[in-house]
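Only a single protein chain was left out; the remaining protein chains are all shown in position.
Then we have subunit A:
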Amino acid sequence: MEQLLLLLLIIPFVGSLVTFMSGANAKIIGLIFSLLSLAVAGVMLANFQPNAALQFELNYPWIPEFGIKFMAGVDGISMITILLTNVLVPLIILAGFQHNHSKPNAFYGLILFMQLGLLIVFTALDAFLFYIGWEAALIPIYFICALWGGKDRIKVNMKFFVYTIAGSLFMLLGMIYLYLQNPDNNFALASFYALNLDSVQQSWVFLAFFLAFAIKMPVFPFHTWQPDTYTSAPAQGTMLLSGIMLKMGIYGVIRWLLPVVPLGVQEWGGIVIILSIIGITYAAIIAFTRGDSKRLIAYSSISHVGLISAGIFASVLSQNGVQGLQGSMIQMLSHGINVVGLFFVIDILQSRLGTLKISEMGGIAKSAPLLAITFLIILLGTVALPGTNGFPGEFLLLMQLFEYNIWAAAVAGLTIIFSAVYMFRMYQKTMLGTTNDLTVVFKDIAGSEKVVLFSICFLVIALGVYPKPIFEISEASVQQLLQQIQIKLQR
């Protein structure tokens, strides 16, 4: 069984090399490899036992001098993020079929290489391996954005790159510190969990790790790289960043922050919740008046991620945190699906109309009803209508915040209203109203576009109508994680 995980990691790696070396048909090769890895993830899910145990474990010696091992495994939390990655990557590759990128071999090769990095992050049980995966995911996306991006791409991406690298350097420092404190002299996650640090030490380690994760997600006020980067990146780059990459930050918090330094979480968690809630409302209010559709979704993403982050920290700080953490699990999945769908719709609009400004659009529902319907379904998922995939997560996260503090929930809950305001405003300005010279001839979605949007809409509704299987995947692992935290706090 452990070969499954190895296979899961090898396929995108080999895929990226093969794609690098291919020619004009790179996107097809890339798609085939991404579908293969989706299939492996499917087999994995079929063989996955929904208990808290680590499964498909890999454990090879790597750099014994430093106690570094190639150690990886899958529990329920990892399983969710693996599914997220491997479902979205084929869709993101397919979303590029309407474009003719220059040097497609490099473009699609980089996407697969990034997938490798992401999968390492989501399965690593060794801090060094985690760090390698973290950077291995960053470098390809940097090139994707810097080489295939739009206006200001070099300047914007340099900032993105430096900012995130700076964050991850602090994380590296934190890891080295933990390594030095570790009597076992290794980077194993399990040894980190077993460490006995006092609250001052935990506070410092918390801050070092949190900075990296907060920049990645991003949490207010570490978010200013994000709207510029999302806007200037090529559509698929934006989808990778928002759909999957930001979940690295969330996953990092859950796996590497909460159980390792729970005293640090107790110390700083309240402030993080406040920052997150500020981010929820602040970003949503900014989204009200954005005229650039990509930037609008970028800010809405900050708002939505703020809720996930607030809910996660509230789970640790309340009596019973299972609901909040489970909410963050399904919300990671749903947010990924929805935001990829939204950015794809915007990509379709931009490639047809040559603009991102919503004021120049209007009446598209008339000429492209299928696009209008699929857009609406994804939008409903984004505003968390019950029966769509956005609701269970948002509901549980808000409920967790409510248990933590009623005012926190009331303010964070404004997202229910605000998201409706900016999303329906955008829908009205793009799809409804009368057509103009630009939108009067607008080709409805076809071919690969249909496949991508229909798949996303299917997921939006399926996960909304029957979310239970997703909860079952991670329930046991989440409970165990919270128990570990409680035990550690009681020591």
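Note that a residue touches a chain if its C-beta (ideal position, glycine included) is under 8 Å from a C-beta of that chain, and two chains touch if they have at least 3 such contacts; residues count from 1.
Please note the rule applied: contacts and distances are computed from a predicted model.
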Options "NADH-quinone oxidoreductase subunit L", "Xanthine dehydrogenase family protein molybdopterin-binding subunit", "ABC transporter permease subunit" or "AIM24 family protein": UniProt name of the undisplayed chain: "NADH-quinone oxidoreductase subunit L"
Of A:Ile77, A:Cys145, A:Met175 or A:Ile286, the residue in touch with the unshown chain: A:Ile286
Which of A:Gly42, A:Gly387 or A:Gly447 contacts the chain that the document leaves out: A:Gly387
Given A:Phe143, A:Tyr179 or A:Phe192, the one touching the chain that is not displayed: A:Phe143
Contact partner of the left-out chain, one of A:Phe33, A:Phe70 or A:Phe442: A:Phe70
Residues of subunit A in contact with the chain not shown: 20, 60-64, 70, 106, 132, 136, 139-140, 143, 146-147, 159, 162-163, 166, 221, 223-225, 227, 282, 285-290, 320, 322-323, 326, 363, 365-366, 380, 385-387, 392, 395-396, 398-399, 402-403, 406, 409-410, 413-414, 416-417, 420-421, 424-425, 428, 431-434, 466-468, 471, 475, 479
